[in-house]
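Yeah, one chain of the complex is gone here, protein chain that is, but the others are all in their spots.
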Amino acid sequence: MARINPPFKKSPWIFHLNTGGCNACDIEILDALTPYHDVERFGMKLVGTPRHADVILLTGPITRESKIKVIRTLLAVPRPFAVLAIGSCAVGGGIWFDSYATIGGLPNLYEEMRHKYNFEPPPTIYIPGCPPRPEAIIFGAAQALGILKKKVKREVYKED
Amino acid sequence: MEAKFSSIIEELENIFKNCIIGFKEIGGGLLTEVKAECLPEVASYVFNNLRMYYSTSSGSDERSIDGKFAVYHVFSADGIGFFVLKASVPATKPCIPSITSKVPGANWAEREAMDMFGITFINHPEPKRLVLPDDWPKNLHPLRKDFEYSYRPSSSSEPTISTSIDIYVGGTEYASTLPLGPYHPALHEPEYFELLIKGEEVIDVKYRGFHVHRGIEKIGESKLTYNQVPFIAERICGICGFAHSSSYCIAIERALKIDVPERAQYIRSLILEIERIHSHLLWVGVACHLLGFETGFMQSWRIREHVMELAELLTGSRKTYGINIPGGVRRDILEPYIDRAKKVIKLVEDEFKVLRDKLLVPEVKVRLKEIGYLPKEDARKLAVLGPTMRGSGIARDVRKDQPYCAYRDLDFRIAVYDEGDNLSRTLVRIDEILESINIVKQILDNLPSGPIRTEFEPKPYRIGVGAAEAPRGEVFHLLITGERNRLYRWRVRAPTYNNIPALKIMLRGVPLADAPITIASIDPCFSCTDRCILIKDLDHNYVKRTSLLSFRKFIKGD
Amino acid sequence: MLSILYVILTILGSIIGFTVAPLVDGIERKIRAKIQNRIGPPLIQTWLDIAKLLRKESLIPRTAKALFIIAPAIALAMNIAALPLLYYGAPNVLGFYGDIILILYLVVGSSLILSLGAAASGNPYATIGFSRKISLLIACELVVALSIATAILKTGSLSLTEVILRTGIAPSMIIAGIALLIVTYIESLRLPFELTEAKPEIMGGIFVEYSGRLLAFAELSHILHRFVMTLLSLDILIAPLLKLVFGVSIMGVLMSFIILMLISILVLIVYGAIESLCGRTRIDRALIFTARLMILPIISLILASIGV
Partner (left out) sequence: MFGAILAPIVVLLISAVVSAIMRIRDELAHIPSSVLSAVASILMILSATYVFIHGKQYTSILGIKLCMDGLSAFYALIVGVVGLGASVYSIGYMKRFVGEYSLSWFGICYSLFLLSMYMVPLTTDFISFLVFWELMTLFSALLVAYESRRPEAYRAALKYFAMMMVGAGFIIAAFAIIYNELHSLEYAHITLPPLLKHVVFAFLAVGFGFKAGLAPLHSWLPDAHPEAPSNVSALLSGVMIKMAFYGLMRFLFLLEIDFWWGITLTLWGAFSAIVGTYLSIAQDDSKKLLAYSSVAQVGYIAIALGTAIALLVSPYSRILGSIAFIAALVHIFSHAVSKGSLFLVAGSILYRTGTRDLNTIGGLAKYMPLTFAVSLIAGLSLSGVPPLSGFVSKWMIYATTLGSRISLIALAAALAMFASILTAAAIAKLITSAFLIERSPSYGKVSESPHSMTLGMLALSAMCIVIGIYPISAILPASLSTSVTLAISSEIMLESLLIHPAVVIIKSAGAFAQFSSLAIVLVVGLGALIISMLYKSGLRRSVDEWLSGSIVEPTPRYSAVNYFSVFKDIYGAVYRVRRALIKGISEPLLVLYKKLSTAYEFEQRYSTLVLTITTILLALIIVLTIIGVI
């Protein structure tokens, strides 16, 4: 999934996109910025508008109310960019994956955007956890940027 | 319980002889059933004459019990217990008089009941949709028992935003609107504020929230058992989740009259206080960030990291601890950890005191002082909670007023400031951090020994109320137990729910630059506010299967 | 011989200014990180950022006008044009009678164009940033104009080089230089005065709609603007002293070149450190501060007019 050699390898600017999460992931993201984990080491910087962003950190299930706004935000990012889906909710909808008030996780959103907006999903890294620890987030980000060399081969699930 | 309420019962019986149907003791308070048409007068009397603090309201679909829709209005009789007013109307014509004109704080709660149950409130000043998306079909009410919670209706219209606070005052000529949110750096959650500005001054604000409405409340009402609910309650909010699971547990323990072992009570208090410390430190950091003071943000989060370490030490996880269940806690604190915890808390105290002195320099105070003013009377009318309330000079705290867990035995004071501006709310939080550190120390020193949980026998149709003082204010849970180990009705009210309407008072006349910090000064936690989890019916798990399949397809497709 | 050296130094200074200004920004970020108990980004991070932005696509909002696209490039060009007109420890061969005014107009013009370009995006946040930036610019410009008037009144020349070569150590010039240094700090929109971007309030203000290459130009122009303003105020404050100490021989010129460059980098670093200890102020308070600052150049003007 994450075959990226992006121009922003050395200076990924991140935009934090909460699509309806419970704050736990969001706070762990902020935590990653602070002295203990300090992701600015890698040139990462939290920016205020998706126009400046290279990496979108997406947390929470996509709720019905915020769906259209999330779509607008994803369309507002200059290419190339990557998405990090953080937390179980963003990965697959979490415990609210089939609630009336959500549309599930990021894959469901991508599917809808593909159909309605002809949107080709950017490279996406999924970081599960409830919430994932800051270390996990940094690990995922590093993988997305290709800073970390992968030692495991990529395998794709096939339905026989 | 009824003994404590005896004078109130007597007074009400004298005045509202014809209105009151009956009194009933419930877990944590007293339920007074009144005739629907008398509701506003009784509520007004309770609120204005008896000076009870309004807590929340809740609708309920009781058609399967007695064929009626009911509304519960909860007031807090400080030091005694909760006072619940109940009125029910036949399902054929669900119309109940609104109490919003008498108790302004009830505005949102009534509108929510309107959305979720389809109950019409007569004479409501703003009968608009609050919780559900605007494209949601008009006649569909998710919390009714006949609503299939995984049903996703197609849009009835193009998505637009209807804003829920939109009373513009005068002087709006050539004023300009400025959207703040849903994805604004000042907010870490999707919420929409629409500021009306003139030059650099905010003259009014509109609000559209409930972007984080994931639909929570039905899980306990349908399929999750009593013991499973605390875990989802904890995911209402990632910051003050433990207060939610605790107050749920308290409510159910009160409803079913369970005696919780003392050690469990102490452990709960301990974790609640640790949660408060980390949440307030988080707030201090965010406030610094909003004031552009990055160093303050970094330093307070650096200190907070010790607290996270402490939480991990005591519960096994950094947040969403998962140790609460009705009847006690799941995980004991081992003796060797207590010494380490003492060391960490000492470190936090020392470092925080240094930070506090560096933070409260004149330049920061100037940015906070006399900004975002909330008068005491308005605070009571809108029933704001937590530091927002205490910053406006109202000395209330659930830990003192409706003691729960181990707070009856602990020695602490309530931080109150009278000015009602951003500075006083900041000072309240700073004082509370130190007070909580003090409480943590007391608990670590006097942790009683003994068992940590007790078994219980569930009984249906008992009502219980539980409240816990979360970092942002009183978290309130109302529940009605049901059959098959499940809840019949579960109502969750987070403090931010009551605090947001106060923003329209606080934001008026504030410079634009101070709008974010003023919004932040109530420490809004929208995920709590927007909660309403509706969890899937386990009998119909086909949705789950398709959903998983699509996920697999997605992975395969890549 | 000497004049060749002058030419070389001016060109060298301009090039150093262009390359070092973003590097100094990197040093500032590193220092800020140290104050916050962090490791911080690598020193060349700002260049890395700009390099990345140059390779990304630029999004043009539908509400934007052509000015939105042209403005950052023009602003950058104006700042670059100002670089070779500054004094780098040696008499500037490109200098002429009236170059101070040209420098000022280039620097102000670049800010003006950049904020007009931002307003051309049509975005309301950018408009507020624009309004704030122009307000601050006006307020600062009053102090700058009075300080420069002092310098010119003192020496009677409008050529930067001549101003520096003709003055010895005069109290009026020192006060004017200090006023310029302070106002440089404000005008370079550093933290208590970082009001035009103000992420938590107006989401990056004038930069809110810029992305990719356009953002790179805007950022670079912003960083160069800081450098030009700082060096200009140091030219007024320090350069006369350097000239007095080292003279205009080959060694002296080289020495003053090196010292001037080092001091300007040092000043920028100190600015960065101050920045990390401050929170953001409000636009009204910033303007009040600037209004109070006016006392300094007025004193200097009075001193200069009585010949001190």
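The letters A, B and C name the chains in turn, as written, and every chain counts its residues from 1.
Here is the rule we go by: a contact is a pair of C-beta atoms (placed from the backbone, for glycine too) under 8 Å apart; a residue touches a chain by one contact, two chains touch by 3 or more.
The structure presented is a predicted model; accordingly, all values stated were derived computationally and were not measured.
Q: The chain left out touches which of the shown chains?
A: In the entire complex, chains touched by the missing one are A, B, C.
Q: Please identify which residue in C:36, C:58, C:184 or C:233 touches the non-displayed chain.
A: Touching the chain that is not displayed is residue C:58.
Q: May I ask which residue of C:9, C:90, C:120 or C:296 touches the chain that does not appear here?
A: Once the missing chain is taken into account, the touching residue is C:120.
Q: Just name the one of A:59, A:73, A:99 or A:124 that touches the chain not displayed here.
A: Touches the omitted chain: A:73.
Q: Of B:62, B:112, B:194 or B:474, which sits in contact with the chain we cannot see?
A: B:194
Q: Touching residues of chain A against the unshown chain: what are they?
A: Its contact residues with the unshown chain are 49-51, 68-70, 72-73, 75-76, 78-79.
Q: In the complete complex, the non-displayed chain touches which residues of chain C?
A: Touch with the absent chain occurs at residues 56-63, 65-67, 69-70, 73-74, 76-78, 80-81, 94, 96-99, 101-102, 104-106, 108-109, 112-113, 115-116, 119-125, 127-128, 130-132, 134-135, 137-139, 141-142, 144-146, 148-150, 152-153, 156-158, 203, 208-209, 212-214, 217, 283-284, 287-288, 291, 301, 304-305.
Q: Give me the chain B residues in contact with the hidden chain, please.
A: Considering the whole complex, chain B reaches the absent chain at 159-161, 174-184, 190, 192, 194, 197-201.
Convention: only the chains that are shown with their structure count from here on.
Q: With centres defined as the mean C-alpha position, give me the chain A-chain B separation in Å.
A: Inter-chain centre distance comes to 28 Å.
Q: Could you tell me the distance, in whole angstrom, between the mean C-alpha positions of chain B and chain C?
A: The answer is 50 Å.
Q: When the C-alpha atoms of chain A and chain C are each averaged to a single point, how far apart are the two points in Å?
A: 38
Q: By residue number and range, which residues of chain C touch two or more other chains?
A: 36-38, 199-200, 203
Q: Can you tell me which residues of chain A touch two or more of the remaining chains?
A: Where chain A meets two or more other chains at a single residue, that happens at 34-35, 48-49.
Q: Taking the complex as given, what residues does chain C use to touch chain B?
A: 32, 35-38, 124-125, 128, 132, 191-192, 194-195, 198-203, 276-285
Q: In their complex, what parts of chain A are in touch with chain B?
A: Touch residues, chain A against chain B: 1, 16-28, 30-31, 33-36, 46, 48-50, 60-61, 63-66, 68-69, 73, 92-93, 95-105, 107-108, 110-111, 130-131, 133, 156-159.
Q: Considering the complex alone, what residue numbers of chain C touch chain A?
A: Going through chain C, the ones touching chain A are 29, 33, 36-42, 45, 48-49, 51-52, 55-59, 199-200, 203-204, 207-212, 215.
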